[in-house]
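To start, I am sharing the structure in question, which I have written as structure tokens.
Of the protein chains in this complex, one is absent; all others appear in place.
Showing subunit A:
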Amino acid sequence: DFDERCAQCSEVNWGLTDGGRFYCRSCHNVTERTREVVNTDFISNTRVQTISKRLRKQEKTDGGCEWYVCEGFQLVLKKQAEALEALGVCPQMKDEILCNFWRRYLQKSKQAYCNRPAGETVKALSVCDSSTDVDSEAERCSLLYSSLSESEGDLQTDCSFASSTSKVSESTSVCSGSVDGSLYLMKNQKEKLRMTMPMTLSFCYMALLWLREPMTLSDLLRFVVEGHVPYLNVFRHFPEKMKLCGLDLKIFCVESWPVYGEVYNKMLELAAFLDLPRFPDITDSCFLHPDMLCMKYLMEANLPDELHNWTCRVVKKICIGETNFLTLVPGNKSTRNVKYDVLAAAVIVVVLKLLFLLDDHYEWLLSDFAEERNKNNKEGCPYFEFKKWYKVIKCSLDVEQKKLDEERAKCLWRCEKPLFYSAQKKSKVLKRRQMVENLQNQFGKLSGSVRPAEKPNPSSFQLRWSEENTDGSCFHGHSLKGILQEKCGLLTAMNPDYWLCTVKLCTEKVCGHVAHYREVDFPQSYHFVLRLFSFLLRIQPSHIHDEVCVIEHKLFDKRLCKKPKYNTGLRK
């Protein structure tokens, strides 16, 4: 806040000129001081906004204020970061990492960029370009803001508004609540990597990855769907004055849940766009390292801890535990980018295939042997019985899947804050909303139960198994002895065979997939295992299948290169 007294008239009544300098409103004395301090809790900074008379009028008539689309997104990101913090992510994520990524994005996408005289810090924020290009789109200027924790005095920005051409401002006031909503949706924005709602999650994930937080992308997306991270109807959190209407709806209103693949790919694009350097190393002490994630998933899938030795062996053999493999290097197209959760799940699937074959025959055979042995020998660790495990998991999985399906069917997409495309539609929209609420009330009463508004408690584990359960439904401590044998001092699987999911990998660039999964083409046990991880990660079984194919080809690489023709059924 600039509260010096005016040199000429001693008043404290400052405004900002086009050039971003303070001027005294009483005597119109222009100073040399330029100052820009706004915090990200968006408030209508009237001082900064009173540039042209035209804009001032607009502000007063509809009770709203001018706001730009990227300001909206900034708010969204802030809310998401806060939510993640509440989930246990370290505060650095919000205050430093995400913030900086966002700023960098704004710079790179020219929604705000640095135009400073020499000697400024990198953190300095942007200014706008006040060129007005009447022929094509008018270039707009936007307000910029400092970080949340930055102290005053560090930032010196030279902020100015360009007054928009009258044509554009007229049309935008009809088509969107935001100033640049219509421009935002225009096609030639593609080169600048236009911001979208799914992309906010890409930002979040990128920040989480940078910090190597123990949250995978599938965890993040699940938290979003469960409502722990704002996404649907996030505009609820916008302040009253930020009116949303018209085209803003297309930008901020979400009508579908984010898809893993989309968010992930956007994240890669974003990392490259921002010219980020190599991300912090993912080492074997990181949560995202396959050894760690496999441990977690093995626990969740109620599989014996002993399997972990095997997953580590596979990881080591195909070198996917290497730091260079796991760490993200933006823009490097030669390396295959790693989806940590999918990778870990796929490793477990491969291990299960190695040990149990999963051809709808051998695994049951092994299970029968184990069962016999367990019947006759009640002491010590029970041998792991595939059949028992299958029954327990299937039961839980069916129950959870059913719950999930019902929740999806009961998903409410609208909220009490109604949105309308234009002022003419407003009354109709409000009437409909009222009717919907009446009906919800009426039928809600008849349904006999109060609609549970509570979200499930956020948790990293969806399935929990305790060894304290006396019913024997926890398999963590079970032994794999029944399916292993010792050869030359090494433990190997009794199973001598293996079948490849696919003999030849497809080129991802051509059809987007490495393999094409159809349930009918594969054994039911294999499908069951895919289904289990598909549920845990909330992705399609085919994605896991793809990863399994890649791992298998790495694992059996030498043999595949030797012989040109292969049938399923390969000796190890």
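Throughout what follows, a residue touches a chain if its C-beta (ideal position, glycine included) is under 8 Å from a C-beta of that chain, and two chains touch if they have at least 3 such contacts; residues count from 1.
The criterion applied here is as follows: contacts and distances are computed from a predicted model.
For the chain that is left out, the UniProt protein name among "1-aminocyclopropane-1-carboxylate synthase", "Nuclear pore complex protein Nup85", "TATA box-binding protein-associated factor RNA polymerase I subunit A" or "NADH dehydrogenase [ubiquinone] 1 alpha subcomplex subunit 6" is "TATA box-binding protein-associated factor RNA polymerase I subunit A".
Among the residues A:G88, A:P280, A:G331 or A:G444, only A:G444 touches the chain that is left out of the figure. Among A:A7, A:V30 or A:V259, only A:V259 touches the chain that is left out of the view.
In the full complex, subunit A makes contact with the omitted chain through residues 255-257, 259-262, 405-406, 408-414, 429, 432-433, 435-436, 438-440, 442-449, 451, 512, 540.
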